[in-house]
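Quick one: the structure is below, and I'll ask about it shortly.
All protein chains but one are shown at their positions in the complex.
Per-chain numbering from 1; labels A, B and C assigned in written order.
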Amino acid sequence: MSGSGLIQTQRLEVSLGPQHPSTHGVFRMDVVLDGEYVVKLKPVMGYLHRNHEQIAEKLTWLGSMPYTDRLDYFCSMTNNWAYALAVEKLAGLKVPERAEYIRVIMAELTRLLNHSCAIGFLLSDCGAWFTPVLYALRERERILDFFETVSGARMMCNYMRFGGVRVDLDETALAMARRLVARWPSFLDEFEKLITGNEVLLARMQRVGILPRELAINASISGPMARASGVAYDVRKVDKYGVYDRFEFRVPVGETGDTYDRYMIRILEMRESVKILQQALRDIPGGPVIAPEARLRGFKVPAGDGYARIEAPKGELGFYLVSEGGTKPYRYHVRPPSFINLTVLEDMCLGHKIADAIIILGSVDIVLGEVDR
Amino acid sequence: MDAIFQLLQNSGAPMPEWLALALAILLPIVIVMGLFLTVFAFLTWVERKALGRIQNRRGPNRVGPVGLFQPVADGLKLLIKEDIVPGAADRVVHFLAPVLVVVPAFLVLTVVPVAKGFVPVDLNIGVLFALAVSTASVLAVFMAGWASRNKFSLLGAMRGVAQVVSYEVPMVLAAVVVLMAAGTLSSIGIVEAQRGWCGWFVCKPWGLVAFVIFQTCAMAEVARTPFDLPEAESEIVAGYHTEYSGFKFALFQMGEYVAAITMGGVTVTLFLGGYLGPGCDLPRIGWLVSAGWFFAKLGLVVVINIWARGTWPRVRVDQLLAFAWKVLLPLSLINIPAMALWYFLPNRLIGWIASAALLAVALVGLTRLNAGRAFEKRSYRFIS
Amino acid sequence: MNIAFYILAAVTLLGAALAVSLRNLVHCLLALVLFFVGVAGHFFLLRADFLGAVQILIYIGAVAVLILFAIMLTRNVSGTEGGGNSLGGAWWFGAGITAALAALATAAVRRSSLAATLSSPVTEQGIVKTMGRLLVTDWVVPLEIMAVLLTAALIGAVVVALEEDRKS
Partner (left out) sequence: MNGFPGKGLLEGLAVTAKNFIGSYFDDNRKERLFTYQYPEERMPLPENSRTFPFLVYDGTPDQLRCTACKVCETECPPQCIYIVRDSDPNGKPLQRPKVFDIDISVCMQCGICAEVCPFDAIKMDCDFERSQHGRFEELVAHLPSLLKSNDYYHHIKPTEADRVDATRKRVKKPSPAAAAPAPTPGPAVAAVLSPTPLKPMSPPADILTEDEKRAWLKGYQSILGTGPIVWPLTTKKIATTPQPPTPAPAAAAVATPPASSLAGGEPWHDSGLDLAKRMELAKDRSLADRLMAAMAQLDCQACGYDCRGYANALAAGVTRDVTLCAPGEDETKNTLETLLKEAGKL
């Protein structure tokens, strides 16, 4: 019995999930409520643990590539790229120009579909009956058709190889990509008109789930969540991996770091990705798409260890690999951005209502495949 | 009802007095129940089709020609589904709750004039009865939530009760303005008072404000977006009807949708001139035209509901209550003197302008007052 | 018409009896609501529609919800421990008192002049109008005093809630 004075209120122990309509997968939050206010929140994960890193030690280097699609099953292309980048760094493979451009195109398309769907799911958590999600899905379908035309599968692309990509973009695929990217600016305007000015949403999202800048840095938060709290850090600008230094694009950074900022940062990042895509599709060079010395069977990585990271849509996705010089990795570890971004969930939710806790979880944008690995 | 009774009396049919009375009572009930149940079934179909089209998909088109038999299919499915009652639930109250949700929804129908001369019961306190009965659904919501012994449904029930109670007051006050203008409580009287060119109450400044308040409160009363907190899927699973399945769940859905229709009916009666419309006074087919007008206006109100459901997100609980007590209530209170101004000033035009001015001042004042924590304009810096 | 009266009377009495004797507090409340419905039915039977509607609006809409919140806030959430054997040993003593009270009430009503004025069925339309006019002309002072009383109660509730809020 808490609450002194006349009115006694009783604390309510509620466990949201793992079977819950808005926890984005099998994720549980043990919440202690005082009335509607969240007093304590303990995230519980591990329901989707598939022992990915142990399996990778038993498979050849190439054998793990299709499994990386299943990490963050929303962005299979960026997972592939991170793994390929780590192996290329260890094996010292050089990737031809055209493959680098194709990789940038695929990664930015993945960022577009991930951010639009993340906002869509955030909105359906706020209660907007799936309308924004279905607009986002409409555009995502077109991107997935493009992925299927190129790599053969919509979500599980298994497209990148060590030293380049598996299939070249022929003229029809490039034309399809250009048509696709041309639609996005008008879609983003329509999306913003539906959402950004909406008073109900402003009331629901502003000053909710504020993540202070110091906490973001200390908890090594990465991606849109960190940039919304004012941490100006984007791996594309820091590491300049791939050919990102050739493109002229900007990285949006917010100030207060509440749910509304995280939403706006994703919208602005999508607009920047469209700019990158236009430049990449304009001046993609010819040439081979895979390094000549790349081998499929019996591919061996010289002994040693290495860590490579990319700016995945959800944050900094890194692969730490240790090789004994054989055809199989000795140790294979993934740095999942969603898992690390989840650690500050309780600090953001304290003092808010249960309806806010759901939105804050939605604004973190997690995918359980990556959180539990 | 009395008209039918007279009709049966002097039709000379060899009928004892009590049978005529019984018939006079039963006939309107059968007509109204049949009519509004088909409207309910049709409404679920319209809603799913409209929401589908808003969301760039086709909506149900498998069952029946254009998916028209989808409500029938839903009804049958829910009939066949197993009716699970949670172990810890309080069986009696758990059973009674869906019944009590549907009863007030249909009771309100008794006073809604469907067509000229067609009103199930011409109570002289029609509107008051409608508003009184619609508050009774509060108890059913609580019973459902409390009896299911489930944390989510309890939260949903508490929210539902708080919401209905706090939106009851502005709704009644918005109706008061109309009663003052019409001078009578009986629904037929109100509709007749809206005759004449631009006679509908919604054409008056205070009428428009009252219409907006009444429509918002009706949406809140029936828990439709943006106020559908009692069964907010994303937060508390399905609110007070989480633990219901099978036909009890169908009763809840029916209760909710029929309440939405009847509230629409009351709004049409109060503000949009019930069955009035050009051609409703024709000799023989007049009542058919007036019925057409009534259902057209009802359709308009229902479309607004569906449209809002497809677009707007949900309001949080404290914002919901704050909106009711801090914005709607003062606005409806100010609306009453505005109507008085319009009513007592001799020249209609000056009256019209005066009340419009007063209301405008009230609106601006309220928004300034409530904009304490205004939505700040965010700026973002870019690093290249 | 008197069949309806007997049915309604039975329902009302059943509601009242259950409201007193049930174990579970919330069940008592629901029985009380049944009782209020019975009383409203009686008003309608006596063609006093306004009173019937007001009865539904006030008692079922507001008073029942008030008692509900009272139960929720004071008892634990399940509210199951209703009164034990509330009749206790001296049930005959209670019955005696109720009988005396009933007799007193009927006598007062029959003798006083109030019955005369309302005995003639005023046209339905008239009741609401006359009541409205009476309230604002003859009985305006008690109306205003009640208004002040209610606002005072409202402000008191707000103060209690605010003070509670400030402390937690």
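Convention: contacts are C-beta pairs under 8 Å (C-beta built on N, C-alpha and C of every residue); 3 or more make two chains touch, one makes a residue touch a chain.
The structure displayed is predicted, hence computed values, not measured ones.
Shown chains touched by the undisplayed chain in the intact complex: A, B. When you scan B:42, B:69 or B:375 for touch with the missing chain, the hit is B:375.
Across the entire complex, the residue among A:46, A:92 or A:197 in touch with the chain not shown is A:197. Contact with the chain not shown here comes from a single listed residue; of A:55, A:303 or A:350, that residue is A:55. Within the whole complex, the absent chain has one touching residue among A:15, A:220, A:279 or A:327, and that is A:327. Residues 55, 58-60, 62-67, 131, 135, 137-138, 141-142, 145, 148-153, 156, 158, 166-167, 190, 193-202, 296-300, 326-328 are the ones on chain A that touch the missing chain. In the full complex, chain B touches the omitted chain through residues 50, 53-58, 61, 307-308, 310-312, 367, 374-375, 377.
Just so we're on the same page, only the chains that are shown with their structure count from here on.
Distance between chain centres (mean CA atoms), chain A to chain B: 44 Å.
Chain A and chain C, compared by their mean Cα positions, are separated by 61 Å. Residue positions 77 of chain C each touch two or more of the other chains.
Listed in rising order, the residues of chain B touching chain A in the complex are 51, 54-57, 151-152, 155, 225-226, 228, 232-237, 309-319, 373, 375-376, 378-384. Those residues of chain A lying in contact with chain B across their complex are 12-14, 20-22, 36, 123-131, 134-135, 138, 194, 198-204, 206-207, 232, 234, 237, 248-256, 260-261, 264-265, 268, 353-356, 358.
Taken together, the chain C residues at the contact with chain B in this complex read 24, 26-27, 30, 33, 49-50, 52-54, 56-57, 60-62, 64-65, 68-69, 72, 77-78, 124-125, 128.
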